[in-house]
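With one protein chain removed, the remaining protein chains of the complex are shown where they sit.
The block that comes next holds chain A.
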Amino acid sequence: MINCILKPDFIKPVFLGAVIFAALAFLPSLVDSYYMSLAISIVSFAVLATAWSMFSGPTRYISLATVVFFGIGAYTVAVLGEVLPFPVVLVCAALAGTMLALLVGFSTLRLAGVYFVIFTFGLTELVRQVVSWYEVNVTREMGRYIFLDITQNDIYWQLLTLFAVLLLTGFILGRSRLGFALRIIGEDETVARHCGINVTRVKVALFVLSAVFMTLTGAIMAPRWTYIDPVIAFNPMLSFQVVIMALLGGPRRLLGPLLGVIPLTLLFEVLTANFPNHFSIMLGVTFMVIVYLLPGGVIGLYEKYRTPQKASPSNGHSKTEEKTA
């Protein structure tokens, strides 16, 4: 592992990434608060879509549970935000996300295909109803206020840091045995088992890792709302948006989802501003267009035209990083 980290083909993209993120950190001093809010949307969706792809890209399990973890993160902040220092609240959120992901992972990752999709969708509704029930019967207040001394710029920097950590994690994962195991599982689960891979454990590990990033995104975004209730925090639309973005970009490459996040966040921004009542229809049409016309995502298209023969994954990573830079 150490040898692998010291290699130039590891250091170069990481260094490049560090420079880009350092530059992005200066964004708040360049643009006004409207664009900062747009930037926050983009970075938060970037984290969610990349984290989603980390698990769903190689395994091809379509999870609609993104918002469950996101909402758990938001609620952790709503409940603990004024009691504990914010970094401690984030740790609590990550722990809550981990616990839930372990529970869901071990009980559902044996489900295949469409059953898993439906379960994760149902889970959103279940968690939302449980939280609603608790609020109605125990706290007797449906909504919660979040008044924390956290500015828009703080949120942006936190998300940017989270995204950088996520990309670094994904990059290391892509070169690790765990990442390789996940690729084999995606190709053929039976072969993976016969190669000595504990398939369930690998899948749960990745599901948890991806869920932790989703939970943290929810926690970081919570102060932006000032008021949350179960309908806001567990809105299933978010899960669908993340899936669409990841599929548009291409979920099987580390930077693929980003290529879907940027155009779609901008599109959603235009749609909500100009066609608030037609948003769902537009979202559905976008989804269908992507599935029919771009099954491999933007990045699949790019790779198809860039080179007819197969590029090695590590090359793919660094090339696309340069491209998006």
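Definition applied: contacts are C-beta pairs under 8 Å (C-beta built on N, C-alpha and C of every residue); 3 or more make two chains touch, one makes a residue touch a chain; residues count from 1.
Operating definition for what follows: contacts and distances are computed from a predicted model.
Engineer: Name the absent chain as its UniProt record does, using one of the following: "PepSY-associated TM helix", "ABC transporter", "Phosphoheptose isomerase" or "RNA polymerase sigma factor".
Structural biologist: So, among "PepSY-associated TM helix", "ABC transporter", "Phosphoheptose isomerase" or "RNA polymerase sigma factor", the name matching the hidden chain's UniProt entry is "ABC transporter".
Engineer: Please identify which residue in A:8, A:87 or A:196 touches the non-displayed chain.
Structural biologist: Of the candidates A:8, A:87 or A:196, A:196 is in touch with the missing chain.
Engineer: Could you please point out the chain A residues that touch the chain left off the display?
Structural biologist: Those residues of chain A that touch the unshown chain are 3-4, 177, 180-181, 183-184, 187-188, 190-199, 310.
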